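And now, subunit A:
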Amino acid sequence: MIDFYIDSHSGVPPYLQIAQQVRRAVKLGLLGEGDQLPTVKEVVSRLAINPNTVSKAYRELEHEGLVEGRTGVGTFVARSTDAQIFTAIAPLRHDLGTWIENARRAGLDDESIEALMRECFRSAAGAKIT
Partner candidate 1 sequence: MIWFAWRQFRVQALIALVLLLALGAAFLVTGPHLLHTYHSSIVGCRARRDCSAAKGSYLSAYPFLQNLLTESPLLPILIGMFWGAPIVAREFDTGTFRLAWTQSVSRSGWLGAKVLVGGLATLVTAGAFTLMATWWSSPLDRVRDTPFSLFNTRDIVPVGYALFAFALGVALGAVVRRVIPAMVLSIAGFAGVSGIFIAYIRPHYFAPRMANFRLGVSGIAGPNQADWTISSVVKNAAGKVFPQLSHGVDFRPIGKGVVALAGVGRCPNTIPGSLGGSQSGPPKAVRAALNKCIDSFHLHESIVYQPVSRYWSFQWCELASLVVLSLILMGFSLWWIQRP
Partner candidate 2 sequence: MLSIRRGSENNVTHALETESLTKAYRRRTALSECTIGVPAGRVVGLVGPNGSGKSTLLNIAAGVLSASSGSVRVFGEAPASSRTQLERVGFLAQDTPVYSRFSVADHLRFAQHTNPRWDSSVARSRIDQLGLDTHQRAGQLSGGQRAQLALTLAIAKQPELLLLDEPVASLDPLARREFLQILMETVVEREMSVLLSSHLVGDVERVCDYLIVLVASRVQIAGDVEELLASHHRLIGPRSATIPDGQVVVDSSFTDRVSTLLVRSDGPLTDARWTVESVGLEDLVLAYMGRGRRSGAGSDPEDVS
């Protein structure tokens, strides 16, 4: 079961934050196919937010096909990360961790590291790997 949180200062609307957290959890394999998301009531009673916020997030995810709602039962993850991607994640995480360490040792601060990563990502996004 996933534990949501809301960052009220991020400037991102709460429903988007919840949707993002679900997507992230599925991508990282923390939520798999058939896992149940917390009910609206559970989320609301933990975070003290408007129920429509949660409903809206779940609706969006349902629209994407990521989750499916079963009336009377709850909301469940409809598909999980590609198994292939899932197995690749651990070594990729390890590689990234090493790279970050190297950057730090070279003297870059956190802001520069993040800016460097973004720039590379953006330019690499132009050259897609098919």
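Keep in mind how these were chosen: all candidates are chains of the complex that A comes from, given by their letters.
What we mean here is this: a contact is a pair of C-beta atoms (placed from the backbone, for glycine too) under 8 Å apart; a residue touches a chain by one contact, two chains touch by 3 or more; residues count from 1.
Remember, it's a predicted structure, so these values are computed and weren't measured experimentally.
Asks: Sticking to the defined contact criterion, which numbered candidate from 1 or 2 is in contact with subunit A in this complex?
Replies: Selected candidate, touching subunit A: 2.
Asks: Okay, in this complex, where on subunit A does candidate 2 touch?
Replies: 6, 8, 11, 13-14, 40-41, 44-53
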